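Just passing along the structure, written as structure tokens.
Note that one protein chain is taken out, while the other chains of the complex remain in position.
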């Protein structure tokens, strides 16, 4: 065999080709995954970060200081907004309680109705959460049902 | 219109169980109590961003994109399908590493067709628009956040200043204030306010009373605003009931002047004392 290959230069590549060919069993081992299983594997690979991670972020000292300054400014901004909101709510609460106490002295009947906890209170479904851009019809001028049931 | 409103008002009263006890002597005559309506048009679009917010959100989202995992294109586009081919064609592929080539911006580091050192730009292939496309497929063209009412500065329109809360104020005896109504026949503050609104501005309005309890009390002595804690004789009281307008419009038959204004505009219109007494009710957004 060895002598054959060393002597006959034409035969050698054919032998190597035969040896290099994937056998059928090896081939089938790769391809035996069914379509359903393949779908699961694909799905799970979505959840996994393998081969999807970007390079780790490396900031220079200047960049790090810049980033921290931005974050600190944002945190302070949010803190200001929070305290501002809370102070407004506190004022509103004091005002509600003051009005109710005053109503109690002024007119007991009005007070009783006003101070009664409403059961099954719901926000209207027509009230929408604001969106980035207005709808085609900004305001509905026609009233569907008369709002008499109050 | 006004008489119809009164009828509705009386009908409401007849079903109200508390009317029978109206004879019990109240501490203060009902004629001195009025129900004031704080009618709000809540914002339709999101608040305007400050420059700081815009820049911060931009910075954060760029950071997020830089740190994002590679888009798993193989999950959404089936291998060998037409949609996959169109998607791949739309992408601007990264520069790949070549032996013996000098790369000015550093050696490319590519995994799964993504340059790992940078954010990944995923470009969704656009389909050619034609007339046959339905509304569902057509590209969304956002409406303008400023409306015609903003351009005309129409303060009577509900379509103005969509990003702000608007409040209804009316001109009474030469001064601007929140609309207020008598509670004389009623035993119910919120109903007095709602029916008063309809008798003034017509029935074509759909509102939602936030609560039966008043949000504030305004007190007048000899026609002048006094502190809400004041007690004593000869006080006129206005209890503020909060409500939201959902649809319809406020269209008074009489020549009542009215306006839908935001907080800053109200500050310009009403008297300083009145604004000081009510400012916490008006949203800053």
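Things to note:
Each chain gets a letter, A and B, in the order it is written, and its residues are counted from 1.
Quick note on the criterion: a contact is a pair of C-beta atoms (placed from the backbone, for glycine too) under 8 Å apart; a residue touches a chain by one contact, two chains touch by 3 or more.
Just so it is clear, contacts and distances are computed from a predicted model.
One chain of the assembly is not displayed; among "Replication factor C subunit 3", "Large ribosomal subunit protein uL5m", "Chloride channel protein" or "Mini-chromosome maintenance complex-binding protein", its UniProt protein name is "Large ribosomal subunit protein uL5m". When the missing chain is restored to the complex, the residue among A:50, A:119 or A:137 that touches it is A:119.
Touch with the hidden chain on the side of chain B covers residues 42-43, 46-47, 49, 53, 56-57, 60-61, 63-64, 67, 75-76, 78, 165, 210-211, 213, 215, 242, 283, 285. Touch with the hidden chain on the side of chain A covers residues 36-37, 39-40, 43-44, 46-47, 56-57, 59, 64, 67, 71, 74, 85-86, 88-90, 92-93, 96-97, 100-101, 104, 111, 115, 117-125, 127-132, 149-150.
Note that in this section only the chains that are shown with their structure count from here on.
Centre-to-centre separation between chain A and chain B, using Cα means, comes to 24 Å. Listed in rising order, the residues of chain B touching chain A in the complex are 8, 11-12, 18, 21-22, 24, 26-28, 30, 33, 42-47, 52, 56, 59, 63, 66-70, 72, 74-75, 109, 111-112, 114, 116-120, 142-145, 147, 158-159, 162-163, 183, 187-191, 194, 203-209, 211-217, 228-229, 231, 237, 239-240, 244, 246-249, 280-281, 284. Across the complex, chain B is touched by residues 42-43, 45-46, 49, 51-55, 57, 70, 73-74, 77, 88, 91-92, 95-96, 98-100, 102-103, 105-110, 112-116, 118, 121, 123-124, 126-128, 130-136, 138-148, 150 of chain A.
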